[in-house]
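Removed from the display is one protein chain of the complex; every other protein chain stays in position.
Let's look at chain A:
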Amino acid sequence: MKTALPGCAWRIFSVFLRHKKCYTKHLFANGFPPFIEPLLFLAAIGFGLGKYVDTINGVPYSQYIAPGLLASTAMYTSTFELTYAAYIRMEFEKIYDAILSTPIGIKDAFLGEILWAGAKGFFFSSAVLIVITLFGLVKSPFGLLAPFVGFLTGVSFGSMALVVTSYVKDINNFNFYITGCCTPMFFLSGIIIPLDQLPEGLRVLSFFIPLTHCVNLMRELILGSFHMSGIIDLVWLMLFIPVAVSCAIYRIRKRLIV
């Protein structure tokens, strides 16, 4: 019997389905963090520290930081998915060896991974959106579009993480990337410190951090305060994503196909 060859879109999607299956098996345990973490963060920083901070650009501090949390949660979930988790699948579980001996090729497998990272960005930012909506911190119905920015954040950071993973020879080395790159990005992207308060050099640097643009877009949608600069943010991401995805596929192919 001969079955039709699986098409490219299906091949990518079948890898996505594998991850979805693993994730939803432990839905409660896996779904818990994105709801609880923003609660803790808002309580400690937003409402706690916020007492000592004046309004920022006419917005109370808790409301100022809330949109950024959607972006940072999407960044972290996609980063962990394609650093530690992908490394475990690659080196310890040898899942990719199994996947690649089916009709799935390198490009299919890792576009599936990146798509999954984007989906996790979408769901995690949706969870945060629900939490901050309950606190009355969403000011515009355009906020409903915020999870799509979460998707773009997930795709961007998933691709970057994959590039890092392609170089890593020991799982502990991810600490350098998480602490050395992701944490500074968190502080320099305008989530908790407004960009115009940063020194000149750091402000310029922040423009080259993808998270900055994700945060800007989130804030515009959730607070309903649109500026022309929003277009720049969107264009920036649209130019960055294809480059990041291509680099990720190129690098991981070099690592896995010898």
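Here is the rule we use: a contact is a pair of C-beta atoms (placed from the backbone, for glycine too) under 8 Å apart; a residue touches a chain by one contact, two chains touch by 3 or more; residues count from 1.
In this section, contacts and distances are computed from a predicted model.
This complex has a chain not shown, and the name its UniProt record holds, of "ATP-binding cassette domain-containing protein", "Glutathione-dependent formaldehyde dehydrogenase", "3-isopropylmalate dehydratase large subunit" or "Molybdopterin synthase sulfur carrier subunit", is "ATP-binding cassette domain-containing protein". When the missing chain is restored to the complex, the residue among A:Leu17, A:Leu134 or A:Val204 that touches it is A:Leu17. Only one of the listed residues, A:Ile36, A:Leu49, A:Ala98 or A:Val204, touches the absent chain: A:Ala98. Checked against the hidden chain, the listed residues A:Ala4, A:Leu27, A:Leu40 or A:Met228 yield one contact partner: A:Ala4.
Looking at chain A, the residues touching the absent chain are 1, 3-7, 10-11, 14-15, 17-18, 21-22, 25, 93-95, 97-105, 257-258.
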